[in-house]
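Excerpt of the complex: some chains, original placement.
Labels run A and B following the written order; every chain starts at residue 1.
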Amino acid sequence: MKLIMAYIRPEAFEPIREDLLAAGFPSLSIDEVKGSGRQRGMTERYRGSQLTINLRPKLKLECVVESEQVSLVTETILRHARTGDVGDGKIFVLPVEQAIRVRTGESGQEVLQAHESEEVPA
Amino acid sequence: MRPSFLRALVLAVLALVALPAVAVAQDKPSLTQTVVELNTAWVMVAAILVMFMQAGFAFLEIGFSRAKNAGAGVAKILTNFSIAAIAYWAVGFALAFGGSGLIAGTEGFFLDVSSDPTKAASQIPLLETYTIAPSALLFFQFVFCAVSLAIVWGTTLERIKYSAYIIYAIIFAAVIYPVLSHWIFGGGWLQVNFGMQDFAGSTVVHLIGATGALAALLLLGPRRGKFGPDGRPRAIPGHSMPLVGLGVLILWLGWFGFNPGSTLGAADGRFAEVALVTNLAAAAGVIGAVLTIYALQRTIDIGMAGNGAIAGLVGITAPSGYVEFWAAPIIGLVAGVIVVVGVLAIDKKLDDPVGALSAHGLAGIWGTLACGLFTSPRLAELNAVGDPGLFYSGSFGQLGAQALGVAAAFLVVFSVSFAVFYVIKKTIGLRVTAEQEDAGLDIVEHGMYGYPEQFIPLPEMGAASSGPLARPSLGATGSPATAATSRSTTSRTGEVPA
């Protein structure tokens, strides 16, 4: 199992979510973070003084999937997150050793995403 | 309230009201008419200030709510004020001032002075005492009713159902408040038979509102999480002290209509004295509350300072037309102490998020009783209601009358309100479900958060909502030209400007 951790532009998320859902990956989490990278900072003005902001808002998308599905997910992300401008972000893949579904307590890679066969209690 | 003042002008008012065409036709202004206009102008200004107290209550309540219930406070104030406006005009005003029965008035339903002004004037005995336009009297009395109704809801916030409060609002504005105000303001038994003094409504407006709140609260219960498993109260902080502050300052402002407007005219500048008395008490209320809370917990609780102001204002409301300047800071200071001690005590068992039971209830009782202590002979006579207080007369008589009034008002309003809320609870229900309470009234009853961006994830706001800073090419502030340039000149050194 792998954790796909992608820093993307906030506006890119919606189409990614839709495609992932269609591809059978409904489960993921996002977090609003600030990133510094190659992208320029901004200078703001307030009552004559300046403030330079180097950190830009990014969305961090976290999605744990079975190892063989990593490329499927990263490709979906790349498809929508790429504008070609500096600041598009990065995707990192980390190893995951264990996964547990809280609702049932079951563990293993079948808990990662929703599966057709699975029973849905509520 | 001074029933026998400037009685001579009444004929003029009647004439004026009855014969506008004549008034228009006449070429020279008459002084009598000008006095009526001046009185009407002052009372309308006062009424407009009191109307704005709705914003004060709204923001007090909103500020003391959590963010997930902030929008509901807006809907609540708009709905209640509107219901009260219609109900009081249709029914309430007639019960309150449409005759001189001991229990309630009987004339003037759906009052329409403009279509038949003589009839209106003949229906309202108070117009014989005060030389103002009938519409001004109705509007002024209505905004008082709306204040009293607004007081009910602070205590119930973050859990009461929309449908529950509108039912009570109709009954309150049409019947409960009007009948009580008839007893004390409109020539009813407490005023006439017992000489109860309540210049602007420590009891009529504030205690009554707080009593309705208490009835609701007992049937409603505390907010989820207010009391721990051990039964100890837990702080559920409101979401915005600045909005609480806005509410308090607007209320303070409105009180300059509330008390000084209750002179119902500009006669001999009395209203200025009432205003000064009011301000001194409010100031002392803040000081009393701040000193008390600091003594008890070593911090200057902001909400308590605000409650102190309100308690001072509520406390001086009944005495404001009856006491001399020197008494005002004393009455206010005591009210400020009472409200803090009251909030802390009540919080142990009951969940009153805004402190209305203390600020309007306890301070309302204190204010009403204070007349029995501080009313000066001069002003008792001027108002022609009741006797001087204990400190002047040495007699407990007036204090007794005041206590009786408080007890009667409390018992009647509590019984009726409890019954109404009980029926609501057993039929349509008084409270949202636990899940709805957790989610907040905004989303549950109003379909959207009061602060959408706080609760809706950024990407759900749509592609256009990426927000500031997200786009690549806004390197330089404001100017798209520069932005375009910066885009093409990004270089190694430009990548991360210092």
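As a working rule, contacts are C-beta pairs under 8 Å (C-beta built on N, C-alpha and C of every residue); 3 or more make two chains touch, one makes a residue touch a chain.
It should be emphasised that the depicted structure is a prediction, and the values quoted were computed from it without experimental measurement.
Participant: What copy formula describes every protein chain in this structure file?
Facilitator: A x3, B x3
Throughout what follows, only the chains that are shown with their structure count from here on.
Participant: So, what's the distance in Å between the C-alpha centres of subunit B and subunit A?
Facilitator: Each chain's C-alpha centroid was found; their separation is 50 Å.
Participant: Could you list, by residue number, the parts of subunit B that touch subunit A in their complex?
Facilitator: The touching residues are 457-460, 462-463, 465-470, 472-477, 486-487, 490, 494-498.
Participant: Please name which positions on subunit A make contact with subunit B in the complex.
Facilitator: Touch residues, subunit A against subunit B: 9-11, 13-14, 17, 30, 32, 36-45, 52-54, 56-57, 59, 83, 85-87.
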